[in-house]
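The complex is shown incomplete by one protein chain, all other protein chains being positioned as in the whole.
Note that the chains take the letters A, B and C in the order they are written out, and that residue 1 is the start of every chain.
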Amino acid sequence: MKFGIIVFPGSNCDIDCYHVLKDVLGKDVEYIWHDTEELEDFDCIILPGGFSYGDYLRCGAVAQFSKAMEQVRLHAEKGKLVLGICNGFQILTEAGLLSGALVRNKNLKFICDTVALKVENNNTSFTSRYNVGEVIDIPIAHGEGNYVVDEDTLKKMKENGQVLFTYEENPNGSTFNIAGVCNARKNVLGMMPHPERAGEALLGNTDGIKLFQSIIDYLEGGAKNDK
Amino acid sequence: MTNRYKAVGLNKQEYDKILEVLGREPNELELNMYGVMWSEHCSYKHSRALFRHFPTSNERVLQGPGENAGIVDIGDNLAVAMKIESHNHPSAIEPYQGAATGVGGIIRDIFAMGARPIALLNSLRFGEIENSDRVKFLLEGVVEGIAGYGNCIGIPTVGGEVYFNQSYRGNPLVNAMCVGLIEHDKIHRGNASGVGNSIMYVGAATGRDGMGGASFASVELTEESEEKRSAVQVGDPFMEKLLLEACLELLETGCVVGIQDLGAAGLTSACCETATRGEGGMEIDVLKIPRREKGMLPVEVMISESQERMLLIVEKGREEEVNRIVEKWGLYSVVIGKVTNDGFLRVMEGDEVAGEMPADSLDSSGAPKYYKDYEMPAYIKEVKNFTSTDVEEPQDYNETLLALLKSPNLASKEWIYRQYDHMVRTSTVVKPGSDAAVMRVRGSKKGIALTTDCNSRLCYLDPREGSKIAVTEAARNIVCSGAKPLAITDGLNFGSPEKPDRFWQFRESILGISEACRELDTPVISGNVSFYNETETYAIHPTPIIGMVGVLEDVEKACTMEFKEDGDVILLLGNTKDEIGGSEYLARIHGLEKGEVPAINFGLEKKLQAFVLEAIEKGLLQSAHDLSEGGLGVALAECGIGRRLGANVSFETNLRKDILLFSESQSRFILSVKKEKLQQIKDMMETVAAPYEIIGEVTGEKLQVTINDSLTIDMAVNQMEETWRGALACIME
Amino acid sequence: MKAKVYVTLKKSIADPQGFAIKGALNKMGYGKIEDVRIGKLIELDLGDVTKEEADEQLKTMCEKLLANTVIEQYEYEILV
Partner (left out) sequence: MKAKVYVTLKKSIADPQGFAIKGALNKMGYGKIEDVRIGKLIELDLGDVTKEEADEQLKTMCEKLLANTVIEQYEYEILV
């Protein structure tokens, strides 16, 4: 089982994801440079947080054109796992791998805080270790995390169980309090909160670790994955 | 032509000195280069003479003042690089960009040493905010600028301070501090060594940025370039992130013999400083410098302050290696000249010599140095004319405490640090909101603690004592987090050094810092001076900002200030005296900035700091908090608010109640201890003979303070929290 | 060839920034202002291309990068 973390110019949380997977969970993980044209070896690709290409023009707008993103698309088409966190989520929506878009926080400010999330669906390879309705504390750090999506799409996403995390107290104006959504096939997850920042007792929070453990369970073949 | 020197901000003697050095008239380019290098900002001509008072070394200091940043050993082959820098004037003109580029500049200083920047702090001062749209605008812009740069580049902003006082209404202060980690054998310096080695330029192209000031001769400038010149620099954190990663990767290869950031005075200062520290000479071709705009004059290129640029001194023959790595990061690099040993900085324009000056005559070793007159200002005597009985005792202490918690100087700064990513790189163990931030050091058990401190009201009333207190309070904050204080960087913000009364403040402050640093064994390893922070009629309060770093041998033992559990015993360490002079209470409640500042006794201070540190290291404390602005009353409230825990405490005292509650006597701490550990603590205190009282316990949902059997404060923690947490947000929204 | 691209949020998408500016303007005494919306103006120097090339390029640039058509609409103008 191998994780790959894509490093775009301007990625910041690549090292944090790496650290959680490698040092905390002891898994095989590699950095992938943004112009890589080969992702065959990897089982789960992570698009980390940060400010790819400075987030100029729109967050994640430029990153979608990198060579690695073409491969991520293929990787996702094969049904393999893709996890986009924060800027990674923004890139996934810009690239059309997830519906909707992320716009400026309602208060127009960058927000760095720890917020309560509710797990809406645990029947996925990303959330199997959580219980439905479980409330977890996960840090957020974004200026544009306000998720917008049209009503029809939202309705379909809800029916299909694609909304995985919602905010208990909406920090950014996000539609339907959405914090994280996946695609219809449930192998691509995008979320604004940073589970990799909640992976160690020393940092005062371990609520995010179960997300990575869920993925590991799935990749090890032991977990449920609805298809 | 008589007044050529005035146009570049120099005086007659200084111009004569140039004539003497060169043995001829300088040309326009040369004159401008002297102008910027001999400006106060680059040459420290008014302050350098006093720096000899600073203690700058001990067995832990690996790099003292004089380089891009200071470096202090934290053991295990690891070290911390740190520096603070002011960006006051740019921030007053354009708060967002001014603050952003301040952050960008200080980060470059850190990675120029080869260190990986791991944390940012900032220290801000503004005029009173409550009824000033201007101050709100400044605060909003400055905070967004700091956030915009730091968040984007991915370095957590973990601490800082902000105060509001009318003395800053015309001159806000924005000081940014950066801290980096480095292994001992990887330290790099800004040396142009090895004759024949290549000088390379990396990063953003050079534009006409940062040339708005007076230090610019206009004789040969066309109107067009006049119009295109801009005093405001725009930061590009994305570019800097690439530059940072590229430089750190380059330094790993061993092909870089020297590295220097391009800061104030741009290429001019980077070239002459690296030359002076190296073989003594350098030749560069100004035509080879990448430019953002067409038609730039050599002088514009040489003194531009465009952001996100670095100068590298590269081993001859390895330039391609540099190009490859730099290109990988989407940047470009170019050879602009070579190291020489003839002692000259030679600026070529193609084949022609455009300027030629002894390199060491430009930089601070050759710049003028002044010993200015100083004289105690008249106000000093006046303000001391105060006794605590001059003010009336408040009627309702609940109200007084709430009023203090609501003061923008004491209220929660969450509105600010919520905009800063303080968690990126997942190393922030103690986040903003406690006494000092604590960062883990990856790959070791250690941690470092960081803080900035300066109570400038005390520095105004007594610059020497106030400055001692700034250093000591910083140390107290570090100790409360469980770390041993190691070293400081100082951001000295003052009025004009040419006025004897201001210069007196500056001198007193330096003497105070020096004494405290010597006492606490925390040498000064880097710093910055910002003068002329004054308007026609008034100057800012003297503001020597102290940035301090400390080390924790075991980061798991980090301690925070908030009470942890019901039933814990609360102790007050130290002595409370009749010392409300200069207090926030006196200023906020009675509208007075007066009095003697609290006295500091280093013997007691050191004893208590050592005690608190040892108790934390032994795992005996639940919480530790130092008492500073707002005194005992505010400190108790702050301890309770963190986890919404009440406390019941009582005192027997001869002091008036307001003095007991709000005096800002030094060397005091509030500790909380589990009952079962109390005896151990008592035993430790007996052996060191530390003054302490057991004042009560953590309990319930209210803060209840009984003084001489009368219940003086009785208030729900919730209510205090709401007031304290909401105050700044309420002003800003 | 130079061009200007105008990118605005679709009507259906809330514009908190515009809303905040409207509030600020109202407070400054412009009480009658009914609506403010903030968009982007992108000025390009396309280099040495014909008008037809410019037109084609601008369209794809807008669709692919300059606007996010999920939430934004665009217009452009080629300057002569």
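Criterion: a contact is a pair of C-beta atoms (placed from the backbone, for glycine too) under 8 Å apart; a residue touches a chain by one contact, two chains touch by 3 or more.
Nothing here was measured: the structure is a model prediction, and the numbers come from that model.
Though it is not drawn, the left-out chain touches A, B, C in the full complex.
Between the chain not shown and the residues B:330, B:343 or B:726, the one that touches is B:330. The hidden chain makes contact, of the residues A:1, A:24, A:57 or A:116, with A:57. One chain of the complex is left out; on subunit A, the residues touching it are 53-54, 56-57, 62, 65. Where subunit B meets the omitted chain, the residues involved are 93-94, 97, 204, 207-209, 227-230, 232-236, 238-239, 292, 306-307, 330.
One chain of the complex is left out; on subunit C, the residues touching it are 6-8, 18, 21, 24-25, 28, 30, 32-49, 57, 61, 64-66.
Assume only the chains that are shown with their structure count from here on.
With centres defined as mean CA coordinates, subunit B is found 36 Å away from subunit A. Rounded to a whole number, the gap between the C-alpha centres of subunit B and subunit C is 41 angstrom.
Computed from the mean C-alpha positions, the centre of subunit A lies at a distance of 29 Å from the centre of subunit C. Residue positions of subunit B touching 2 or more other chains: none.
In subunit A, there is no position where the chain touches two or more neighbouring chains simultaneously.
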